[in-house]
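First the structure, which I've put down as structure tokens, then a few questions once you've had a look.
Of the protein chains in this complex, one is absent; all others appear in place.
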């Protein structure tokens, strides 16, 4: 049984949806950390372009096994 | 006019999206409580499989008429 | 460089998704304020119809240049 | 000595005052649960009619002995 | 169906009660905004005169239809 | 101009209303501290008797001039 | 896979420790709900007797499978 | 005595300090609103240039008399 | 019936456990205040020595009868 | 080793800066309490004069050894 | 004097107590980071086995000197 985890705070960005922004963030973390277990979303934000398009930005805390 | 509600805290899970997880939670509550009125999402979380797939988990407070 | 913004709190509603509710809110604000820059979602809520259909409601703080 | 309680979240509504809304909520809970002990108010909200009349809405957590 | 609201933060003051301070705030907002729908109380404060009299101050977020 | 205050946390209790509980708390503080200036309510709670009567309890932070 | 949970808020009391108060709360919930899965502690409180003995009180949110 | 205020959320930016960013925000608001009374800082943030210079950004709620 | 309390914020430290740190804090307060009634834990912290030993630190709000 | 502290909530005011308001608050507390150890800032606020000058107000929790 | 720290978020798990879970987390961090200084507990959670046994889980922020 794992008894020690670290929790990393990461940001994902997507033009499509918050779920896609989460997938982007999880893929970014998977390239760097060995094993990912669970996450909490701690912020939902966004940017707005001059033409009014929305960019979805999500901040996650993600638990990793080192 | 209804002047008394109870608020129940429930969790819904989906492989697809947070909206689908909310629908799952609302259907689960509707099987058990008579009338549902409104809800607030109080947590957005998720699990990550070994292959990196994301499971969306949502915690709601839902107002019911007993 | 802009050194002064105002932040407006707005609500968007959609039958489809939270992303669509955000688009609705951003369009509503764009009709009234000159330039929109970024937003934070501060509440995810919803209504439930008698038949169990979910209406997604989102509360945003949105930064505008006056 | 009681060593186990449950805490129920309830909503009370009144045209008069928050104290009256609390009494409404407590009476609603007393019809259903055996013994009520103490409560915390966690939200004070309200509705506004077209003519500007205010309806007071209060959300309580109430401790019950099952 | 209305799908866009703005939420305005206002302060009401009364020598009598918080409910009266809310009525004061709602009347102040009604003079300026077209339609008011619902509100949340976000702060209950007060001032104390030299003789110990209490002035009730309430901060509301109020949803308006523009 | 006063440039230094202390803030004291106090509890007031009343069978009548939260406003009366605040008055009770302010009177209790006035017996002990020289000058009271302003307060914030940080908790609204209550007790419920066996017969269902409500006792209103309020927690204040109150600014005093020493 | 379970996709619907309810979260119940409960209070446990112990003269010994918070861990013992949690065990008391979990046992109380297990007598009433079918399957318990996980919990979060949301408040650590206590009572103090006239002789200065401490009673540990813990408030949990506990996830149950109905 | 004023019994109705509005609270506006504004952002000020400065290369020098948070106090300067607050002054910038207050001046921006004074150009637009008649009377300003008090403010609360609700966020302290900043940007970092490629060379490591810090830009101070402050979010205020400011009370205005309309 | 007591209708006025003060709440004092105190810190207790122990090498053994949080329960022991609470006892230390309660004893420290009992030497100074007449009657103690109840407490809430508002922070659990700790120090770590060079050799990795943990010191438990707890911050309480404690209600006293003056 | 000190194992018991009290934490006092104080307010400092300055026309110059928040750091100066903190120094004012710390000096005010040092006149009254024996030993001060550490503090947390819990609120940054301010007043605005008719001419637009800003007064910086800071609320601290400060740990004292009695 | 150290003027720069990093704060790492870690999770510790124990079948015995929260203090033991903290020791587990601190030992896990000590294997990886040079010097640990202090920590704050930010979450107390737990798992419940089918037979009702409780597993204590604790989330810490821990300050390290790099």
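A few comments on the model shown:
We call the chains A, B, C, D, E, F, G, H, I, J and K, going by the order they appear; numbering starts again at 1 in every chain.
One rule holds in what follows: contacts are C-beta pairs under 8 Å (C-beta built on N, C-alpha and C of every residue); 3 or more make two chains touch, one makes a residue touch a chain.
Keep in mind it's a predicted model, so treat the numbers as computed, not measured.
Contacts to the hidden chain, counted on chain H, fall at residues 16-18, 43-48, 50, 52, 54, 56. By the touch criterion stated above, the residues of chain K touching the omitted chain are 1-9, 61, 63, 66.
Residues of chain A that touch the chain left out of view are 8-14, 24-25, 27-29, 32, 59.
One rule holds for everything that comes next: only the chains that are shown with their structure count from here on.
Of the chain pairs listed in C-H, A-B or F-I, the one whose interface repeats that of H-J (more than half of its contact pairs identical by residue number) is A-B. Taking each chain's centre as the mean of its C-alpha atoms, chain E lies 30 Å from chain J.
Chain geometry summary: the mean Cα position of chain C and that of chain G are 38 Å apart. Here the spacing of chain A and chain K, counted between their Cα centres, is 23 Å. The multi-chain contact residues of chain E, meaning those touching 2 or more other chains, are 8-9, 17-18, 27, 44.
Chain contacts here follow an irregular pattern that is not a line, a ring, a star or a complete set.
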